[in-house]
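Before anything else, here's the structure in question.
Below, a portion of the complex is reproduced, with chain positions unchanged.
Order of writing sets the chain letters: A and B. Residues in each chain are counted from 1.
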Amino acid sequence: MFYLVIDILGTIAFAISGVLVALDKKLDPFGVFIVAFVTAVGGGTLRDLLLGNTPVTWLLQPIYLYTILITVVLAIIFRKQLKYLRTSLFMFDTIGIGLYTLAGVEKGLDANLIPVMCVVIGTITACFGGVIRDILCNEIPVIFRKEVYATACIIGAASYFLLLKLPIKPTYIQVICILVVITVRLLAVKFKIALPTIYHSVAIDETKE
Amino acid sequence: MFYLVIDILGTIAFAISGVLVALDKKLDPFGVFIVAFVTAVGGGTLRDLLLGNTPVTWLLQPIYLYTILITVVLAIIFRKQLKYLRTSLFMFDTIGIGLYTLAGVEKGLDANLIPVMCVVIGTITACFGGVIRDILCNEIPVIFRKEVYATACIIGAASYFLLLKLPIKPTYIQVICILVVITVRLLAVKFKIALPTIYHSVAIDETKE
């Protein structure tokens, strides 16, 4: 129950972030819905496809579809008020990537992947909804440019496997994993930490045949 | 046999729509073929992947590959004449989305999905070839902006499940489903109905942290 509530809150936050990007691109309501849907379920869908868990999760659990549908309708109606919810949305989103990371890690374990691949799957689950959103909206994915988003997921997922070696209850490990993701992201945003862009002197047309 | 003919006509129409977009982007013949191929089979491929029906359909039924290959060669040769075929192409395309919607709905039923997810799968089958075409050509997908394309598919697929509750023969239900998709699209184009773009006052950079 606790999980479901957080999961739905994460889905709502991701869907809203999709609505905001889609509105900015002047899409019609159907386009807004698709972008919101893909943002919310895209990472989990890619995870399920890579692992071979089909039919993918959201086809079997209609609550995601309904949640996103209601979220999109409300977000469109109250689009002017959304800007006053910046902090709440950011917190939902941050909690969301924490939970999505954990969910991905555990799906990876279910598929008998080695720890490093579980970390990869956890990060994909949390981050690739946003990547697909940006591709659909014809943007270079934002997480490739200025977010520590993925770094937070990687550190959180790695902490899961470090903790597994200690005598700690599974439930505590899960909670700590989520909290690490959240903490890293909050600290990064607070102190404006971002990975630097790499200066490059290699023009692409010089190095290609 | 009847189905196969319509299915091939739909494939041809979708492939030609891919050729037209690809030519507009000045792609080479290989690029034109890939874009045409993806437009024609992309929706069905995404459906098969999401459901876990692998190898995907077109790998097992080479008629789609050959049909698209011949279509692309002819469409390139007769590209100047294509503009005189506007109405025919539009009709093929419209019949095509009707049939693709039905095919998707029935694949969803085969996978024991609930009706609402069958509607989703039917719409994906009919619409996502065009979405992938536009992504490959570096455009925001056209159906997110000004088509009632998807709406026609959703209404047609939904009518399938409404009719299932009535004492009607399955074959009639299938035909009606296709006709509903076609009718909605024809009416929408005739009366220039499109979903409105949503006015938004929320600048994206204001609402993101």
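Operating definition for what follows: a residue touches a chain if its C-beta (ideal position, glycine included) is under 8 Å from a C-beta of that chain, and two chains touch if they have at least 3 such contacts.
The shown structure was predicted, so the numbers you read here are calculated from the model rather than taken from an experiment.
**Q** How many copies of the chain make up the whole complex, given that 2 are shown?
**A** 3
One rule holds for everything that comes next: only the chains that are shown with their structure count from here on.
**Q** If you average the CA atoms of chain A and of chain B, how far apart do the two points sit, in angstrom?
**A** Using C-alpha averages as centres, the distance is 29 Å.
**Q** Of all residues in chain B, which touch chain A in the complex?
**A** Answer in residue numbers: 49-52, 111, 113-114, 116-117, 120-121, 131, 135, 138-141, 143-146, 150-151, 194-198, 200-204, 206-209.
**Q** Can you list the residues on chain A that touch chain B in the complex?
**A** 17, 20-32, 34-35, 45, 49, 52, 54-56, 59-60, 62, 65, 76, 79-80, 82-83, 86, 89-90, 135-138, 189
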